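Worksheet for the structure shown next.
One protein chain omitted, others in place.
Chain naming follows the written order as A, B and C, and within any one chain the residues start at number 1.
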Amino acid sequence: MEKRITIKIDRIVEETNDIKTFTFKHTLGAKPGQFIMLTDFEGGEKPFSISNCTKEEFSVTVKRIGEFTTRLFQKCEGDYVSIRGAYGSSFFVSKNKVLLVGGGYAVPTFYFFAKVLLEAGADVTLINGARTKIEHVFADRFIELDIKVLNVTDDGSFGEKGTAVDIAQKIISKDKFDFLYASGPELMMKALQNVIKDIDYEFLFERYMKCAIGICGNCTMDPIGLRLCVEGPVLPKKKVELLTEFGKYHRDASGKRHEF
Amino acid sequence: MEKRITIKIDRIVEETNDIKTFTFKHTLGAKPGQFIMLTDFEGGEKPFSISNCTKEEFSVTVKRIGEFTTRLFQKCEGDYVSIRGAYGSSFFVSKNKVLLVGGGYAVPTFYFFAKVLLEAGADVTLINGARTKIEHVFADRFIELDIKVLNVTDDGSFGEKGTAVDIAQKIISKDKFDFLYASGPELMMKALQNVIKDIDYEFLFERYMKCAIGICGNCTMDPIGLRLCVEGPVLPKKKVELLTEFGKYHRDASGKRHEF
Amino acid sequence: MQKSLKTEFLGRPITSPLVLSAGVMGMAFSGFNISIENGAGIVTSKSLTLEPRMGHKGPVVAEFEGGLLNCMGLCNPGIVDGLTEIDQFKKCSDIPIIASVFATNTIDFLKLTSHVNKSKADFLELNLSCPNVFDEFGIPLAASLEEVHNIVKAVKQISKFPVIAKLSPNVYDIVSIAKAAESAGADALCMINTVGPGMLIDTKMVKPVLFNKFGGLSGSCIKPIALKLIYQTYSAVNIPIIGMGGVTYGEDAIEMLMAGAAVIGVGTAVHYRGIEVFNKINEEIFEFMEENGYKDLNNIPRLEKL
Partner (left out) sequence: MQKSLKTEFLGRPITSPLVLSAGVMGMAFSGFNISIENGAGIVTSKSLTLEPRMGHKGPVVAEFEGGLLNCMGLCNPGIVDGLTEIDQFKKCSDIPIIASVFATNTIDFLKLTSHVNKSKADFLELNLSCPNVFDEFGIPLAASLEEVHNIVKAVKQISKFPVIAKLSPNVYDIVSIAKAAESAGADALCMINTVGPGMLIDTKMVKPVLFNKFGGLSGSCIKPIALKLIYQTYSAVNIPIIGMGGVTYGEDAIEMLMAGAAVIGVGTAVHYRGIEVFNKINEEIFEFMEENGYKDLNNIPRLEKL
């Protein structure tokens, strides 16, 4: 287990009504795709992908969903929280022409990843999807980077109208990509899988995590027993194709299965 | 604590009627003056100085005294014993003209040390003392080395007649030495101390040891609380001069004081 | 591995003496799959309860020098869903699986046993290490001779499968408890469960690290405690013992055998050395046997009994 560190929130940026980015002055040394476990010791410790990571600081971008994230949203700059990590697998860093397909609060981790891809010399296209304009994140952040960005909303209120998958299908049919990465709702990734049969890819998954160190088994994915906190959260095509639960069900805190 | 290692006795050499050298094929990486703790798990774990140490093997030279050493003397080549160490301080390795004064079973550690001194370019003279011929050890071993050896026995049955201290006093008065080392009975070292006031020296002490890792306090020397197993067994002049118990008393397994 | 560490446990042939311990890798059939693929000879399910349990809020694990604290809180999907996972595992594998169940009284243990009877499990393990307070002195279930005896006896009367009693180390006299289980008909013992519990504090926020404040100790540092209790128990009973607690390397497994364990549980080491830990330890046991001239597992000597 990476040593726990208790640290002040350095900066908080409100991205949307219910998405905030929390930045910490700490050398995390994470790789893109990895996550941290974050707690305030008030009940709950939750996984969040790293949305930015430099030598001096790192960030997570969080959507307010339930009890824990609501309490997190009440914290101020200077408040302490406690983190451990970074944990898990990271994205393969391609040097070629790649397509990133992201949806919702899972897009910001591509900000960190895009920077690493650019350093490696990759040619990066990003589809940044959300349901509607006010839920769309990081558009301004991605503009700073030397990548091609396609913003898209289900209702067309920002960027193109449609789903990220629609757009992905469209541009894949026109242009050749060497590698595809997806991070977003599982059903989005499932739909995407059907339209990109011949491209190599990696998907970032989410499952209910408790220990994050590969011991409690809460995050194993059927049928091969991949522990998403250790062998994931980024899984390569080879492994994704074996998953029988992908897009079908996931397990809650008790281990009970729930259909998507 | 150095990791315990359980190891076969490779060779046993009978030095005298009640002194044997046990050799083990193991890279101990000890320094001259250091000791190991040795046990057979049958009751008792005892400190022994290292009498030889090469890249491939090391030896201890043991005098049969009581229960433990008597049992050790019944072991055969190929039998297992268990050791931990090497522990403790080691001799300062001089490059100049040095005198080694040893008595009894405490002499063999000078075999290991003399080899290291020679490598460092020192000019080595050894006084190898014993009570009588049949208790005199390692005379043949020291001949192989490029050092000056003065054998001496209390009764003159081997080498010169007298005590090691007598001889030391004699040659110190004739010749100038840069450094003196002693290893032998405490009263020998005490007597020696009185005749070598102006030479810098190191003495190898023995006290009852139990843990050998500096925690049980059984081997502390008054009044400064040197733990002989950690700060000793080799002590420099500066520290020896502070010892109020030197040559006066030592403590048994209960910590009770006993006069010499 | 073409090398063989074949042995048997309660009459069942097994390919390795290593047992995936209860609660480690959870209760999903796929967690069992990956464990046997990596060399486990027996797997154990998470302890199942009558109703689903979400477990404690996080943090639920905390690491310290030599060990791990956990307060998972017996999270599990309940006996019905849990047994479904076991059955699904058994569809594709004939590696033995232990169904671990947990309750706080005889009636519930009997209900759980009836459920397990209908499953494809191979063994039934009673997690008796209930931390619940049975009297004002805070004595755990597994510390009451009568409770242990009564529960095991009742369960034995109806269980279709051999019954294993899992004991807590946090008792004064584990030998009497073990004997109570044996005389009640237990077919085997499993020991030890986690030690303590213990606590760690975050000094910046002045809060216990675990939200539940306290959690049981597992991992390397509990090995000496496990070895001592297993050795004492082995000296006094005639039923086989699944020995566990801190086993991380082949050497640890050998120590367990020498202390009297029949087979060896591996838990926290899955964190230390990855899920490959079973194959790694198998390999190390084999090397030890080669180096020391033991032809098969049964040749490895035990300590003289106390």
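Throughout what follows, a residue touches a chain if its C-beta (ideal position, glycine included) is under 8 Å from a C-beta of that chain, and two chains touch if they have at least 3 such contacts.
Keep in mind it's a predicted model, so treat the numbers as computed, not measured.
In the full complex, the chain left out of view touches B, C. Here the missing chain is touched by one residue of C:17, C:31, C:52 or C:67, and it is C:67.
The chain omitted from view is touched by exactly one of C:93, C:150 or C:176, namely C:176. Residues touching the missing chain, restricted to chain B, are 1, 4, 6, 37, 39-46, 80, 82, 210-218, 220-227, 230, 251-257 (touch as defined at the top).
Residues 64-67, 69, 137-139, 143, 170, 172-173, 176, 195-201, 203-204, 206-208, 213-215, 217, 220-221, 223-228, 231, 246, 248, 251, 254-255, 258-259, 288, 292, 301-303 of chain C touch the missing chain (whole complex, contact as defined above).
Methods note: only the chains that are shown with their structure count from here on.
The chains touching chain B as well as chain C do not exist; no chain touches both. The most centrally placed chain, judged by C-alpha centroids, is C.
The most distant chain from chain C is B, comparing centres defined as mean Cα coordinates. Per-chain Cα centroids separate chain B from chain C by 50 Å. Annotation: 66 Å between the Cα-based centres of chain A and chain B.
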